[in-house]
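Before I ask anything, let me first share the structure, which is written out below as structure tokens.
For this view, one protein chain was removed and the others were kept in their places.
Right after this comes chain A.
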Amino acid sequence: MAASSAAARRLLLLRHRHLLPKRHLSSPFSSTSDGLDDGGGGGGRVKIFDRDLKRRHRDRAAWAAGETDALTGTVAENLLDRLEDCRKAFPSALCLGGSAGAVRRALRGRGGIEKLIMMDMSADMVKKWREVDDATGDGLETHFVVGDEEFLPIKESSQDLIISCLGLHWTNDLPGAMIQVTFLI
């Protein structure tokens, strides 16, 4: 009964479209004022991902995640495999977000990394990495920082290698993040 009355109302609305103010009918893509403005404060930056929400997701993921994960372990393994093709050593490395825990486990002395900074937006995630590192430490100098990949809080020219394993696809401004990454090396 309720469903049919709702359908009738919708039909009525469709019939009387011409009575509605015009701007409500126009597509957001053809409109000049609607759809483009996000309500201000964005400073012209396009906001695709809600970074704050993402950070909270990662906080939660930190509690839910197990010690090891076969999928991220395999991805980290494939990524770090490339270090074996390099003759150069990278004493100072920075690992940005994503599965940094898997990178840390899979590193096993590759790339000549002597000091690793593990950074993530989520404080709980970083805390978790630290707890794991404290328990299983293999002597690699590991540093922990909470920071945003879009606004890297690291000094210029201070790193030899930047790794990100499944971490940068949530950034709104990927080119901006990559530019900052090049400054760090």
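Quick notes
Everything that follows uses one rule, which is that a contact is a pair of C-beta atoms (placed from the backbone, for glycine too) under 8 Å apart; a residue touches a chain by one contact, two chains touch by 3 or more; residues count from 1.
Rule of thumb we're sticking to: contacts and distances are computed from a predicted model.
One chain of the assembly is not displayed; among "Phosphatidylinositol glycan, class C", "Ribonuclease P protein subunit p14", "Multifunctional methyltransferase subunit TRM112-like protein" or "Protein BRICK 1", its UniProt protein name is "Multifunctional methyltransferase subunit TRM112-like protein". For the options A:Ala62, A:Val103 or A:Val126, the residue in contact with the chain missing from this view is A:Val126.
Touching the missing chain, out of A:Ala62, A:Ala102 or A:Leu152, is residue A:Leu152. For chain A, the residues touching the absent chain in the complete assembly are 41, 52, 55, 91-92, 114-115, 117, 121, 123, 126-127, 130, 141, 143-148, 150-159.
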